[in-house]
Every structure is written in C-alpha cells, then in structure tokens.
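Removed: one protein chain of the complex. Kept in place: all other protein chains.
Up next is chain A:
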Amino acid sequence: MSTAIGASLNRVDGRFKVRGESRYSAEVPVPNLTHAVVVNAKIASGRIVAIDTSEAERADGVLAVLTHRDLGRVATVPKLLPSLAGLAASGQTFFPMQDETIHYAGQPVAIVVADTIERADHAGTLIRFEYATTPATTLLDQARDQAYVPERIFGGLLPGHASRGDVAKALADADVCVDATYRFAPNHHNPIEPSASTAVWEDVDRLTVYDSTQGPNSVQFTLAELLGLSPISIRVVSHAVGGSFGSKAMVWHHPALAALAARHVGRPVRLVLTREQMFTSCGHREEQEQQITLAARSDGRITALRHHKLSLTSPFDDWAEPSLQSPSVAYTSPNYEGIYHLVRGNTITPTFTRAPGEATGMFALECAMDELAERIGIDPLELRLRNYSATDPESGKPWSSSGLTECYQRAAELFGWHDRPPPRSRREGQWLIGTGMASALYPVTQPVNPQRARARLYNDGTAVVEAGVSEFGTGVFTAMTQVAADGLGIPVERVRFVGGSSDLPNVTAAVGSAGTSAVGSAVHLATTQLRDELIRRAVADDHSPLRGADPAAVQVRDGKMVLRDRPDVGETYADLMHRTFAPDVEVLGTWNPPPQDAGYGVHTFGAQMAEVAVDADLGVVRVRRMVGVFAPGRVLNRKTAHSQLMGGMLWGLGQALLEATRMDPRLGRWANASLGDYLVPVNADAPDVVVDTIEVHDEVVNPLGMKGVGEIGVVGVAAAIANAVYDATGRRQYELPITLEKLL
C-alpha cells in the first residue's frame, strides 16, 4: 500500500531554504575559524623556478603561506575512479602542490591562511612566482595528430572501443548513408554554491570536514587515502549543498587542502572556491568532436552505426565522458562501431557534467537521424518508430522496461506533432518557426556496493530514518521521507529523514541519476523490515489483539497494525511499544544491488520535442515551447521529479544555444570564467515547458522500480532544438552552442 510515494509533497527542506536557514558548508559556525584561499597557476605548462612569499607572509592577518615546499606530501594519490564505485573517488589521478611542475592553468600552487577571507585573498596576490613555461596544448586543433585510442576510459569502467557485426560491409551495402561531424564547446557546471570545505581537527587523528559534495563517504574515503588516515578518523558532513550538476560528484583537491592547511595552522580552516576557481578546480565537460555515420535501407531501417569521438583529456587520466554508450543501444542496428579517441592536453581531468556523454552523444545521433529522415523522406518520428528496438541491441536481452514508444506517442499528442506544417512554411513577422524532435536515453547504472539505511521507530509512533546521502537540490530528503512513511505505514509528518554525513549508514555518492534509487531502495528495505519486526512482535505478544495472527495478514495504516480483512482488529506501534517497555526499535536495511548485467538491458527512455523561432535576419534563436515525456519508472514525488526533468530540459536549452567555455590557447586559460561571460539560460529564455511521465513497471532495477530523473531530461533537447532550427531555416547545425552568427 502506498500513499505517500508519488504524491507532490513539498520539499521538507524548502522552509529552511527560503528562510535562509539551511547551513551550507561555508556557513557552519565553527569557533576559532580561519580562512584559506588557494592561489592558482596562471600558466598552463611549465615549472615553478622561484617563489617569494615574504611579502605575503608579512601581510596583515596572515597565519600561513603554503606552497609545494611546505605543504607536505600526501600519503597516496588515489586513482581516478567514478564515485559510483563507492570507494575513494579522486577527480583526477593527481594531487597538486607536491612538486614544482605545472600541468594546467588553475592548478593550485599556494594556499594562504588568514583571519579573514579578504586578507587571505589579498596576501595571495602578493606571492611572486617565477615560472619556466613550456608549450601547452589546450585545444583539440593543436594536437589532433597525436590522438590515440585508449584501452579503457572513465576511470577504467568502460572500454575505449566496441563493435558488433560488420560495419564496413553494411556501409557498402547501404541504400542511404548519413555522415556528419559535430563539435561541442566545453561546458562548466556552474552550481550556484561554489564548492567549500571547512576542516576541523579535534585531535591529530580526528578530522571533521564540512564539505559540499554529492557523496560524503566518497570524500571520507578519498581523504583517508590522501592523509594516510583510517576512515574512522574522518567524518564528512554535508548539511546542504547548493547544486552540483557533477562538479561535486568526484572529490577534488579543496577538502584535502583545507585539512592540510588546518593541520598546519592548528586551527579550523574554511576554504571556499571563488566563482572563477569553479572553472578550473572541479572538472568540466571536455571539448569534443563526434563523427556519426548512419547506414540505412531505403525504408529507413538502420543497418549500421559508426560513432567516433575525439576529445581532450588531461596528462593524468584517460577520461572521456561516455558519449557512445546510449547511442549504441538507441536503435536496432546490427552493425556497430564506437571508438573513443583522446588527445592529451594541459587541463584538469574533465569530469561528469549533467548527462555526461548522453547529452553530447545523443545530440550527434539524433541530429543525424533527422538528416536520415529527410533523406529517406519520412517523418522523423516515424523513422524512430521503424528503428525501435524491443531488446537491447548490444546484448540482445529484453529491456527491463522501456516505454519509449509510449513516450513518443504522448509527446506527439501534447505537442501536436502530427499537425505540424511542412518544413520552412511558417513565418510570423520576422520569425521563422520550426519544430524538431529527438529521443532521450540514459543508462540505469547500479551501484557496485550494498546500500544501507537505518530506520528507528520511537514509542510515540514517529521515526527517524538515516542514510549518508547528501541533498544537493534533487529533493532526495523529501522523497526519502515519503518512501519511509510508506514503508512503515505512517504519515510523512511523523518521519524525519536525516542524511548528509559519513557517520550515517553508507550509501554511494548520488551520481548517475542513481542516487535516489540507491538510497531509496535501502530506506524501503529498512522501513519495511522495521515494520515487519513490529508486526512479528505483535503477533507473538500475548497481550496484543493481533496475537497469533499470520504476519502476512497484517498491514499497517496510519501507524496502526491491523488485520487486512478485519481492520477493526489491531493496535498501534505506540501501544505495542509502550506495553513492552520498548523506547525504540531499530533496523539497518541493506540493499544489495543486482549486477549491472542481470539478464536485461537497463535504460531510461524519453522523447523530446521543441518549437523554435529564428529571427530571419538576425539569426537569434528563441525556443518557444518544449515537450518532454519520460518513462523513469516509479516516480517518488511528482513535483520534485517534474522539477528535475524540467530543469534538465532547460539545461539542454543552455547546451543548445548558450553554454560554452572559451579557451584562449595562447594563455592556456579559459577566457570567460564568470557568470557574466559564461551564459546560462535566464528566466526570460525559459519557454513554455511541458513535462510528463509514462508509468512503466520495472521489477529488475530495484525494489521500488525507479530508474531516475536526474539527467534524462537533458538528453535530446539540444538535438530537438537543432532539428527545429533546421526545420525553420533549412540550415543544419553541426556545432554547439548554436549562436546567432551561425544563422546570419
């Protein structure tokens, strides 16, 4: 029986947020606090040959100036491993300030600790560095000829190349081929809260770090390795996190730098990255280029897909966001080849950026599909239906659940797809109107390790439920309150969910759109097991009206255990607990995720449609409306899920039209590292957005049947917009973002 799950419960933390009472990591009051500021390398490649810190040391309020000479060595540099693995999750296989080498602009080269942040910042500008510079590579175009195919990418989790069938033959035999290359500007996450760490040593082996992170445990494990401490010595707390979009999915250098600085000065240290530092300190979506070759029969059936990607990675890691995975299973294609090509450059290792890989890979595929539809002369939606795959084309296994065709259908209804006028036939004044669509796919990734949550029921019938997940704006605390309420059979008002600390039962960092399903499964198991424990006690208790009943015949409603077919017979949890002198009852729930390959293909599906207006003379593109329909499995909270999906769609709009970080290759630095210059959509850009979901039942993925809503909303939007621009103007777009000069 479920009453809370699915309801549009308002955010349990909403009240604190709008009143400004939520405590972010840079706001936790700590006595005796000092402030650290990181100083970054301005060159992209070379060596520090001299440093003069004397003036900085003399500046007012300065407690310490640390460089590679005095920071001390870290115990181990953890290898890059996506935080989904549940272990130490360093964002790159490199830790700065260990020697004089500079690998990328923005690399930390000094830390200043002072009594105020302003004084620390000022003193940082007084440090004199002398560098010996060496030539740097910061753009793909500078080193295309040095591209290589990595054995594995993504921290070793994915192969660098994959194939099935015989692509060359299929290409030779094809009736129609589409071959296109798409270029993508680098993107940054830009959460509104810059990353911050406050490090407090209570003793030489007792460290608390308040950190803005998607995974307190990831930070704990990473710090343990870096500092050479046991996890029992480290507590990581994340009370509230102001957005992340992947920038806080991995563990970057600032928490360890804060801890090292705090140890050095013997006082708590707060380290807040500046907005500018957010562009060089926690990864980004890498500059990339993707080539798609689609071969098809004249009826539109795809016979081969070749998908190559070329992207820029760091000197340390073979990182590419996995752009090829979702496209490889989007349609029936017996022949397939996907290859990642990498070029090493002077950059921090790129990282997860909302819909990492899918946002770019599906853009390329879905634009090519639009071209194919045109070449064959059929409706783009019809082309997708003709190539719909009822099984995972990679493994041949059935989907655990799909809903894709229903998504197409519903989106088409909501959008009025079938009534759309022919291409380039609509003009309203200066505006050319066009429509476009795309499929959305996002993989369902299972955490590797057991997920845990603790549920404790008090004898007044209220419950506290705990797990180490952090709330970075997704609404997970709210959704967990609902899951727990239904698991226990009590109203949501009687549940308090507590998360955001590594002291709590371990759950994997909330990444890959799998955070809510991972912790949700654990909370579901903890609370239903706790319920069952109380029922077990009741039926075994001589004084209970339920004495001797079959536990399976008992259900709980509003905190009262009753016989399913005789609801007048029963008692409340509180009655039972008072009578048996139980102050509380507690259960630790453990969910063991199924293996990634459990005999099914697991993906989330959706459909995107967009209508744009393009200024015929000035090239300005404005999105007028968007419809996104998704099949994300069970929806825990309609309101927060729709907000996530809508937010994702607006992200897609930004990717399509605005977002680009511009590299100046002469300096090796980003030229627009500010929110004034890196454009994200503002409210005025937000069109009419319709979000809907299709119910699909999924028994494979997890006990609640959830597939996640965090990122699927982004996927396909940019392609739908680009296809709509083509529909309006007859001009194909091969480069993101689509800025107005491309349409002049």
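Observations, loosely collected:
Rule of thumb we're sticking to: contacts are C-beta pairs under 8 Å (C-beta built on N, C-alpha and C of every residue); 3 or more make two chains touch, one makes a residue touch a chain; residues count from 1.
Heads up, the rule we're going with is that contacts and distances are computed from a predicted model.
Comparing "Hemin ABC transporter, permease protein", "Xanthine dehydrogenase family protein subunit M", "Cbb3-type cytochrome c oxidase subunit I" or "Ring-1,2-phenylacetyl-CoA epoxidase subunit PaaD" against the UniProt entry of the hidden chain yields the protein name "Xanthine dehydrogenase family protein subunit M".
Within the complete assembly, A:L657 is the residue of A:A196, A:I376, A:V444 or A:L657 that touches the hidden chain. Contact with the chain not shown here comes from a single listed residue; of A:H35, A:H68, A:H103 or A:H122, that residue is A:H122.
Here the missing chain is touched by one residue of A:D299, A:D550 or A:D677, and it is A:D677.
Seen from chain A, the chain kept out of the figure touches residues 42, 60, 118-119, 121-122, 125, 276, 430, 617-620, 622, 657-658, 662, 664, 666-667, 669, 671-672, 674, 676-677, 679, 681-685, 739-741, 744.
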